[in-house]
Structure formats: C-alpha cells, structure tokens
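Complex shown without one protein chain; remaining protein chains in place.
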Amino acid sequence: MGSDLFEISVNIGKMLGIFLLMVQMVPLLVWVERRGSAFIQNRFGPNRVGPLGLTQLLADAVKFLFKEEFRPPASVAFLYYAAPVLALIPGALAFASIPLAPPFEVTFNGQTYKFLFQVFDLGIGIVFVLGISSLGAYALLFAGWGSGNKYSLMGALRASAQMISYELALGLSLVGILLIFGTFSFSEMVEMQRGPLSFTFLGQPTTISFLPNWGIFYQPLGFILFFAATFAETNRAPFDLPEAEAELVAGYHTEYGGLKMLMFYIGEYGHMMVASALATTFYFGGYELPFGSESLQQSFSPLAYSFILFGCFLTKVLVFLWIFIWVRWTLPRFRYDQLMDLGWKTMLPWALFNTVLTAVVVVLFHSSGS
Amino acid sequence: MAEVVIFYVFSAVTLFGALGVILHPNPIICALHLVATMCGIAGLFFGLNAPFIAAVQLMVYAGAVMVLFLFVVMIFNLKQEGKHIFSPGQFTNGLKVLFGGMFAGLLLSSILFKINNFGYLTPDKAAPQFEVKNIAKVMFTDYVFSFEILGLLLLVIPIGTVALSRVRGGTHAK
Partner (left out) sequence: MDAIVPILVLTLIVATFGSLLVYVSSILGPKKHATHAKYMPYECGLPGQESSKTNVSVRYYLTAILFIVFDIEILFMYPWALTYREFVEAGHGAYIFWVMFVFIALFVFGLVWEVRSKALEWD
C-alpha cells in the first residue's frame, strides 16, 4: 500500500476514486441507454426532468432509495441479500487492475513518490481478470437459487451455463494477443502499442507510419471473437437469455426490487466497463494516443500528461460502451440452442484457428531473415 | 507483518469454508462454502508470491469445478430437508468421529514428522519472483512428453463423460 502516511492515503483515495468512477458511470450509462434506445426507435425517451432529461437519474435514485423493502418468505435470507453485494465485487476488482494512464510522479515534502494510475498491478493482468470474472457466476447463482422462485433459478442456470461456455471462446481469443505481445501485464502491452505500426516482416523491420501500432492490426479475428464473447459474458443483448422476459419474467433478479435491483445493474454495467477497458487495452492501444504523443508530452507537465492520456482512455472506453448499447437495441435475441451452438461450434473452432494462424505467422515473420 | 496477517485472514476463510462444507445440512449451501474455501486457497497462493497459480486456482476450482458441483447437486434434486452430520441416536455417529479422528491424526502426525525432520521452512527472501516463463520453459522442453500425455488425458475425460451420460431410453431420450 505504501511506506508512509502520504503514500497510503493517496493510494486509498485512488482506490475510492476508481471505484466511484465505475459506480458513477452507471446512471450516466442508463441515461445514454434510454435516450439512445429512444433515438434508435424514433421515440423521445426521458426528456422531462431537467435539461435533456439528465436529472432523471437523480429522480430515479431517490425513487430507488424509498422503495419498500421486501424479501419473499421462500427465499434464503443470507443468499438473497448477499447476491447483489457479490454482483459488485468481480467487476470492481477487475476494473481496478487495468491501467487507466501511465504512472506519474509526485514530489511531496521533498520526497518523490511514484503512483500507478490503477489500484494494483499484479503483473499477471489477463489471468487475474479471467479468474476474478469467473466468480461472477456466483452472484447469479446466489440470486437465482436464493430467491426461491423457479424463474429465478432457470435464469441463473442459463446465465451460468452461458457464461462458462463463452469464457472458453474469450480465453482462447486472448491466446493470440499473448502470442503477439508475450506478456500478461497490461502496462507492458500498452507500452508495446505505442508509436506507428512496426513489425518484422520476413526478418525485415517494416514501419507503416500512418497507422498506430495497435493490437487490432495484428489480431482482427481475435478482436471480433473477443468482443462477441464479452457480450455473452456481460449478459447483454443479443445474449440476454438469462433475463428473457417473454419466458422467464426477469430471470435471476425477478424477486428483487429497489436498490438491490439497482446493484445488479451496477454489476452489469461494471462488467460492460471492464469488457470495454479490456478491448481498449488489448486491441486499441490502451491509454496511448494514436498520434502526436511526443509533442504533447513535451508541452505538458507529467501529471497533466497522465490526465490527458486518462481522458484518451476514457474516450475509447465510452466508444465501446456506446457500441454495447447500440447492439442491444439493434439485434434481436438468440434462441438458447442457437446461443450454445454459436459458442461451442462456431466461436471455439474459430478461436482455435486464430491461435494456430497467429502462431504460424509469428514463426514465418521471424524465421526467414535472421 | 503484512504477510502474517494475510496468512491468518485467508487461513481463517479456508477453514471456515471447510467447516461449513461438513456441518451445514443443505447441500447447496455446502457447495457455496466450498467456493469460499477455494477462494481462501487462492489467497494463500497470492501470499506465497504465486499470483499465476492463484488466478488459475480461481479460474479452475472456484470458477469451473464449483459451478459443476452446484449443477450436480441441483441435478440430484437434494431438497432442503436437513440431513445433519450427526443425526441423534445413531450407532454410526461414533464411527464417524473415529474415522475423522484417525484421518486428522494422520495429517497432523505427517506435518509433525516433517517439522521434526526438516525444521520450519522459511521463504528465501533473495529468491527471484515466481515467473510463469520459467515454468513454461521447463514444461515445454524437459517435460514435453508429460505435457502431451496430459493432452491425451484431457481428451479421455470428456469422451468418458459423454459416453456415460448419454441416455438411451428414460426421461432424456428423444
């Protein structure tokens, strides 16, 4: 955590800040989702409360706070109350391990401290995030089994079966990225994506100056597989079978209301943010600017430069979040057998193909010259 | 100091979960206690400077094996009728205590034997950080044959499972 009081307090402040950033994005995203869906479907959406309906969020929050507290007698009390709390934890931990900007240095009381722009750096980034997010299934199983309703249980079972099926395609699509970068650490990956596109082609160093050195140019198929799998992992449409209202009422959170319901939403949007941040880090250069980072770095102080890059990261994440919302209101839902077929019989073989192809290409590009 | 606190925190989680597994009457809650045990073991691996093993422990045991256990418990339709570990007035209670005590004594004596003969093992502070790359290099050069055999083993498991669970007739027949 740190060696003295200043370092510890800054680290704790950073931790709270990053967690609150994740929680604070939720009302904004709900607003974007409602206005965006209205825009897509040629409606108005919430536009009464405040300018553009922006304070609708505040009104909703007050409403959620004053909802009646209710627990169905058929439920298991501990599981019923633990599930919404548990829904928050994997997303928060995973988001905390992603670097949002380069580390910065602060001088205080004549001492120089170096702070990471993330809560902790384990050096095994990818595996930690995969491990932590595999615990996400338990929040759903707690909720589904704990609320004593058969629709909840069915929704939870579907959700966990779907999550584990797509975790395979997700994990396998990342093998290609590991082959390219050769590291588990997020910050090292982002470092490697700096500057113009440059690689060794048949032993010759090649540079394409008008493209940034982003992972997407090495792993286009891997990116498509990864991004599709994250939709299933976050239970978003078109993979929102666990809450298919036509058959399951509202899936695993049928028996929830008020703030407890809201916490499941925070969990879902938190997973979306983690997925977007991961896609940005792996395939779109993380916090690195595509162009002109050298001149910016010289004209700003290191701390200000860190915050500019943080803004760049946030912009990329917001683009992905909009794509999540856009897809939800554009594509219809799958049927359950189609969903499982897509995961096991289409995406898994393609991810394997991507792995083998990447391995062959890496060998070919390196071997001929040197 | 910090590592001692971490060790005790995660040991407590592990033991609490393990006790819950054997003491709780409801099989599904037992399985959920086992999840806590797995997470505690992952934390202990973290404390031993092996974050990769810890994350793999989370992924495979807490994430995959325990979901399977939960599904299996639900398939067997074990209802909430409490089956306590010691049902009162049964002859087998004594046997349970006896065999449990024998197993605990075996474990304890093996640990004591190890301490007596080798002393307490202290971590080597100067040793390099646990590196996945070092494991990988050894695994894909010296132990490559075992690695491929492992692939074969992992092929046998699903084939066996599918063959066993394929039902001809009965409720799952088409």
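Points to keep in mind about this one:
Labels for the chains are A and B, by order of writing; each one numbers its residues from 1.
As a convention for this text, a residue touches a chain if its C-beta (ideal position, glycine included) is under 8 Å from a C-beta of that chain, and two chains touch if they have at least 3 such contacts.
Remember, it's a predicted structure, so these values are computed and weren't measured experimentally.
Remark: the omitted chain is touched by one listed residue; of A:84, A:136, A:212 or A:238 this is A:84.
Between the chain not shown and the residues A:11, A:37, A:55 or A:293, the one that touches is A:11. When you scan A:25, A:92 or A:325 for touch with the missing chain, the hit is A:92. Residues of subunit B that touch the chain left out of view are 2-3, 6, 9, 43, 46-47, 49, 51, 56, 59-60, 63-65, 67-68, 71-72, 74-75, 77, 79-80, 132-133, 135-137, 139-140, 144, 147-148, 150-152, 154-155, 157-159, 161-163, 165-167, 172, 174.
Where subunit A meets the omitted chain, the residues involved are 1, 11-12, 15-16, 19, 23, 64-70, 72-74, 81, 84-86, 88-89, 92-93, 96, 119-122, 126-127, 147-153, 157, 161, 164-165, 167-168, 171-172, 175-176, 178-179, 182-184, 249, 254-255, 258-260, 262-263, 336-337, 340-341, 344-345, 348-349, 352, 355-356, 359-360, 362-363, 366-367.
By definition in this document, only the chains that are shown with their structure count from here on.
Centres computed as Cα averages put subunit A at a distance of 29 Å from subunit B.
Within the complex, the subunit A residues that touch subunit B are 76, 79, 122-124, 127-128, 130-132, 134-135, 137-138, 141-142, 145, 157, 160, 164, 167, 184.
Looking at the complex, you find that subunit B touches subunit A at residues 28-29, 32, 35, 39, 42, 51-52, 54-59, 62-64, 67, 70-71, 74, 132.
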